[in-house]
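A single protein chain has been omitted; all remaining protein chains appear in their positions.
Then we have chain A:
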Amino acid sequence: MYDFAYHKPASVADAVKILASDPEARPISGGMTLLPALKLRLNKPTAVVDLSGIAELRGVKREGDKLVIGALTRHFEVATSAEVKAAIPALAAMANTIGDTQVRNRGTMGGSVANNDPSADYPAALLALGATIQTDKRTVPADEFFNGMFTTVLEVGELVTAIHIPIPEKAGYAKMRNPASRYSMAGVFVAKGAAGVRVAVNGAGANGVFREKAMEAALAANWSPDAVAAVKVDAGLMNGDIHGSAEYRAHLVTVMAKRAVVDAG
């Protein structure tokens, strides 16, 4: 790892100020993605800005018909939060499948969302649940926030501060993990709520997380595993690599969608 300067600001304002003064500085929360990348010298920031001292970014609150989750809330906290388990049990259950025990003890929802790894779990959940991502500058609907593999609309130095998630009537998630890496080969999050039926897919798309609108229409007409079983996914839009062909992933998306509907009940 190359060396860098280290800052630990106590407020969002201070963090943003440091990041604005140096476009080569990188924020770190749990560091579960950034640190492995730094160790491989894939990235060479001049400074690392540790957000973990910013208490205002932590914690889960219920505000009316939505959950508000602070960006620094760790996966373990989401998985075990009484508020999340009561309001969106599928989200708590999903959080409990991210990485491993030690990743869940360190990794944060804001970090995962800002990184937008195509195999990450939260982006599919937020897209399907119609969440809104709050940053230090603005609020962005999940539909606009995720912008292709490892890409979001975040500007350099802009920080995710909280995630607002409308509480659905039903939600479910299923994923097929690569047996070695344990990353999602195809994961499907289904939700039914005020915004209708929404289905989002991770791990499989050639361009990162995406909504599967044919499945949404099928489930809106008939909420059942059989309804999505009939929907064929276009392999041309899927990612193919050494772990699985595009055709295999397209098939997996349908299978995971059926399981997600079963999970949602």
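Simple rule for what comes next: contacts are C-beta pairs under 8 Å (C-beta built on N, C-alpha and C of every residue); 3 or more make two chains touch, one makes a residue touch a chain; residues count from 1.
In the analysis below, contacts and distances are computed from a predicted model.
Taken from the listed names "(2Fe-2S)-binding protein", "DRTGG domain-containing protein", "Transketolase family protein" or "Dipeptide transport system permease protein", the protein name that UniProt assigns to the chain not shown is "(2Fe-2S)-binding protein".
For the chain missing from the display, the contacting residue among A:K39, A:K61, A:R138 or A:K232 is A:K39, taking the whole complex into account. Interface residues of chain A facing the missing partner chain: 1-6, 8, 28, 31-32, 35-36, 38-39, 48, 50, 52, 76, 99-103, 105-106, 182.
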